[in-house]
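The complex appears here minus one protein chain, its other protein chains still in place.
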Amino acid sequence: MTSQNPIFIPGPTNIPEEMRKAVDMPTIDHRSPVFGRMLHPALEGVKKVLKTTQAQVFLFPSTGTGGWETAITNTLSPGDKVLAARNGMFSHRWIDMCQRHGLDVTFVETPWGEGVPADRFEEILTADKGHEIRVVLATHNETATGVKSDIAAVRRALDAAKHPALLFVDGVSSIGSMDFRMDEWGVDIAVTGSQKGFMLPPGLAIVGFSPKAMEAVETARLPRTFFDIRDMATGYARNGYPYTPPVGLINGLNASCERILAEGLENVFARHHRIASGVRAAVDAWGLKLCAVRPELYSDSVSAIRVPEGFDANLIVSHALETYDMAFGTGLGQVAGKVFRIGHLGSLTDAMALSGIATAEMVMADLGLPIQLGSGVAAAQEHYRQTTAAAQKKAA
Amino acid sequence: MTSQNPIFIPGPTNIPEEMRKAVDMPTIDHRSPVFGRMLHPALEGVKKVLKTTQAQVFLFPSTGTGGWETAITNTLSPGDKVLAARNGMFSHRWIDMCQRHGLDVTFVETPWGEGVPADRFEEILTADKGHEIRVVLATHNETATGVKSDIAAVRRALDAAKHPALLFVDGVSSIGSMDFRMDEWGVDIAVTGSQKGFMLPPGLAIVGFSPKAMEAVETARLPRTFFDIRDMATGYARNGYPYTPPVGLINGLNASCERILAEGLENVFARHHRIASGVRAAVDAWGLKLCAVRPELYSDSVSAIRVPEGFDANLIVSHALETYDMAFGTGLGQVAGKVFRIGHLGSLTDAMALSGIATAEMVMADLGLPIQLGSGVAAAQEHYRQTTAAAQKKAA
Amino acid sequence: MTSQNPIFIPGPTNIPEEMRKAVDMPTIDHRSPVFGRMLHPALEGVKKVLKTTQAQVFLFPSTGTGGWETAITNTLSPGDKVLAARNGMFSHRWIDMCQRHGLDVTFVETPWGEGVPADRFEEILTADKGHEIRVVLATHNETATGVKSDIAAVRRALDAAKHPALLFVDGVSSIGSMDFRMDEWGVDIAVTGSQKGFMLPPGLAIVGFSPKAMEAVETARLPRTFFDIRDMATGYARNGYPYTPPVGLINGLNASCERILAEGLENVFARHHRIASGVRAAVDAWGLKLCAVRPELYSDSVSAIRVPEGFDANLIVSHALETYDMAFGTGLGQVAGKVFRIGHLGSLTDAMALSGIATAEMVMADLGLPIQLGSGVAAAQEHYRQTTAAAQKKAA
Partner (left out) sequence: MTSQNPIFIPGPTNIPEEMRKAVDMPTIDHRSPVFGRMLHPALEGVKKVLKTTQAQVFLFPSTGTGGWETAITNTLSPGDKVLAARNGMFSHRWIDMCQRHGLDVTFVETPWGEGVPADRFEEILTADKGHEIRVVLATHNETATGVKSDIAAVRRALDAAKHPALLFVDGVSSIGSMDFRMDEWGVDIAVTGSQKGFMLPPGLAIVGFSPKAMEAVETARLPRTFFDIRDMATGYARNGYPYTPPVGLINGLNASCERILAEGLENVFARHHRIASGVRAAVDAWGLKLCAVRPELYSDSVSAIRVPEGFDANLIVSHALETYDMAFGTGLGQVAGKVFRIGHLGSLTDAMALSGIATAEMVMADLGLPIQLGSGVAAAQEHYRQTTAAAQKKAA
């Protein structure tokens, strides 16, 4: 293990030098004003990345899973009804968490490879005349299947049904990499983590609460202390935390937001789309299919690639690691063994992407798949060449 | 803020160079075998630090507060009875957490400055003929008051009462700094964090479960997902995590345990005692008293120092920060304004300790307290001189 | 500039994480015994890398150029005769340095792309009946042309001529990457730097002196102080330096030698050869030629690649940097504009090498060269696949 190769798991991502250095800092007094000068800009930065002016942002020493728990325990009470779709491992897990917390989850079984079924949601919400459904859960980007769902459509479903349910969105592997519009889409709680689009080590749950979600906090009866946003809000007002804050990660988050906003959100999204398109061109050249069934579902942060029937996709991941010291993602749950995943989120250059594609080719060839060496690389190269800044300027 | 001064808050501690470097690492694939080779030695190392061979250790991306929540949600059900003592801010907060989770807490109000009242516990437990009390909570080291409690005495109280209650111990600011004997003392759950005796950045809750505690997990009905140790145990068995693990901190924990065990636990405790004794000699020379009311209660990881009546101790902390860029701890809760705290845990040299003592003297003199400059330093110097390894050898 | 792409200049190389961390250290007292415990293992490590038991090694805060100056000023006097060959920019510069120091240099003009002409050396040395030639200079690996010379052959030339001249070898871009046998080849002074095979930042000249070279020091009259090895030797004997030593780099050198020797010198050389062969397979697939005119001259640390007549090779380097943020080497001196260089020394993985090859393909295609995208990558992939450890084991 040289640690010199880029990694292609769909998060944690490759950490840029400046983020490494921002996180790695000596201990400061987290009850001193110095901490406040680090915390508040980070909160403001996250708001900009979420495209919200109204939400309150909370940062927990935790993970995206802790972010989900923050969302439900702060707003719901045992027995509350929740609507969700199960179209991949991460939506499955959120549903499971709700059930373990005594919530009553209605979920739409959705093929893995499809997105959140906004039409079905509209039907169900319309049928819920008593407005018993308190929350709609949606996974913006299913990391397990590489499927991006249309959150605006889910909002339209709620609006069409004139339903007051809250909309909670898992944006763990989309926020900071793909367009996310908290205010415009009427998202009530947005959940993400430090280790994806923010390009930091894991360890932070990042959660935004809309004013409507904040109201729900007052009546929610699920027990919570560590994840209680009321303690957190009280702490923030005093430049502090209810417990020891993860200072280095918050410092890193600050650096991350600065970088993302300096580049420009739309540029960040376009950069992810460009790199992802190159990977998809390679997949196409290999004669393989994505798990995501339609182009509008293609994720710009991760591609789940179907292998031929009868072939165990996990072999690709283990062989890549053992032989070429390169990390790809395995398939999870229903698609375990059927797909392998190439993560392409965070800070990734053309050269890095090509090294992943080239290695995947060697691996598949080693394992006897009918892959022509260089074919995916050539397709990606062609895409990257034609979409460099210089090429774009020339074309214009 | 130069970041060059040592900090004297009672954690997070000054992070030694080697821990900084172990934590600061490039992203690896946390689903690869590489991660397992990092995780298991860390778990084994923690067991040795806890002095347990029987317990199972769990590492959550969280804090000590999350460790408390792990303890109660994995073992208890709504309405369960808990016995505790309130003798400082941190015991208070754990009680508060229990109440917010719907537990029925009997707590003994104990003067802040006293330890856990094992005698009273014995009476209460003996009176609890029906064994309704499921858990006894004890704070080994009250970080707010600098009071170390006698956990062996609590165990004796349980045994004398022939009571089957579980014993949960908050060792956040003792473990790794002061003697802790999980197996010998019959501790069922031990809770600590990365940022104290382990000398790491914050971000890890470290929790040990005895076999008896593990049994309780099966029947506990408090909702939990993020902190569910069953998911965690399943993950560990597969060299993984139920979500993204805090890889850098786990790598750091490994380095930390290696260092602690190489130095030898008893040597680590003796080192803390030696440094703490020097600080206490200084306090004595200043004519001030500790919050802890008797020597056997003196904590070797933090000293809470009472200031003269009518003087606001918080001024010491703010003046130290603003004028000398040095961080001490304020008083919390009942003792806010009445004490200031000098943390002396983790990796601290004589010179570092003396710099804190010397700065405290300047601060108190600046604020008009009748402190003779150099007096506390001289007392500490005398202690340090006479207890160096060389001096000890000579004396022997 | 993301700093995330590997660099493909022929040094400084990509610095592995562990070397970065070894170099980046807090200040220590360089007059304390701590320094000696760092220095002497580094000196011993270098001796093993040089394959010498007899030589003395000196480490100057300088560069390879400073190493050359160390060699000549410590052994020669104004007007002394030196024999050399000019077959590239670095041999040219060493000759220039000799002339600027008042030495009388006989040099054989040799085509750039050829190696040191041992036959011509033998003729010249044989003709030098009076043994006026004091030193023979040889550049083991011409970084400018990617040509490896046969130092054993130069030794044979000296022996055949029964000539007592000293043999000084520039191994800046070979030592630690390609086989170098100081004792066996009778090398009297070997010169290298920290930033090539040792994978460290620049800043150290590393020089080995044979016993015969040490004797010459006594009579040498070229002025020297900074580079005087007598002061250095006196310092080393006292665990110190005649001036402030570059402590971090020496600590790094220690780590570097440990890593190289743990991998095994022959394995390190084989690894370089394997990576280099993949690059050469790509060059061949592109229909291009190396500057080195025969396979036995091919360097395993850098390839200088000839571009078609009339095409400016510098465009490749500037376009790669501007468009793909990737660094290749330009041609220097006689071959400026005629070649571009791919450095492949130090710690480089298959994936890293492929990313360089793939980027070079995009660059050449962008600039209108008749390169088929993916062609070089496919050739290199094929080579890498067939020569992985696993493939080798299978074949055996």
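Chains here go by letter, A, B and C, matching the order in which they are written, and residues are numbered from 1 within each.
The criterion applied here is as follows: a residue touches a chain if its C-beta (ideal position, glycine included) is under 8 Å from a C-beta of that chain, and two chains touch if they have at least 3 such contacts.
Treat the numbers as computed from the prediction; the structure is a model and nothing was measured.
Chemist: Please identify which of the visible chains the hidden chain touches across the whole complex.
Modeler: Displayed chains contacted by the hidden chain, ordered by label: A, B, C.
Chemist: Of the residues C:His30, C:Lys148 or C:Lys338, which one touches the chain left out of the display?
Modeler: Checking each option in C:His30, C:Lys148 or C:Lys338, the one touching the absent chain turns out to be C:His30.
Chemist: From the listed residues C:Arg100, C:Lys129, C:Lys162 or C:Lys393, report the one that touches the chain absent from this view.
Modeler: Of all options in C:Arg100, C:Lys129, C:Lys162 or C:Lys393, contact with the hidden chain holds for C:Arg100.
Chemist: For chain A, which positions touch the chain that isn't shown here?
Modeler: For chain A, the residues touching the absent chain are 17, 21, 25-26.
Chemist: Please give every residue of chain B in contact with the chain that is not shown.
Modeler: Answer for chain B: residues 2-6, 14, 16-17, 322-326, 347-352, 354-356, 358-359, 361-362, 365-366, 372-375, 377-378, 381-382, 384-385, 388-391 touch the chain left out.
Chemist: Mind listing the chain C residues that contact the chain we can't see here?
Modeler: 1, 3, 7, 9, 11-15, 20, 23-34, 61-66, 68-69, 73, 78, 96-97, 100-102, 193, 195, 201-203, 222-228, 242-249, 321, 327, 329-330
Basically, only the chains that are shown with their structure count from here on.
Chemist: Of the chains present, which has its C-alpha mean closest to the combined C-alpha mean?
Modeler: Of all chains shown, the one whose C-alpha centroid lies nearest the global centroid is A.
Chemist: Suppose each chain is reduced to the average of its Cα coordinates; what separation in Å results between chain B and chain C?
Modeler: The computed centroid separation for chain B versus chain C comes out at 54 Å.
Chemist: Rounded to the nearest whole Å, what is the centre-to-centre distance of chain A and chain B, using the mean of the C-alpha atoms as each centre?
Modeler: Roughly 35 Å separates the two chain centres.
Chemist: Do you know which chain B residues sit against two or more other chains?
Modeler: In chain B, 25-26 touch at least two other chains.
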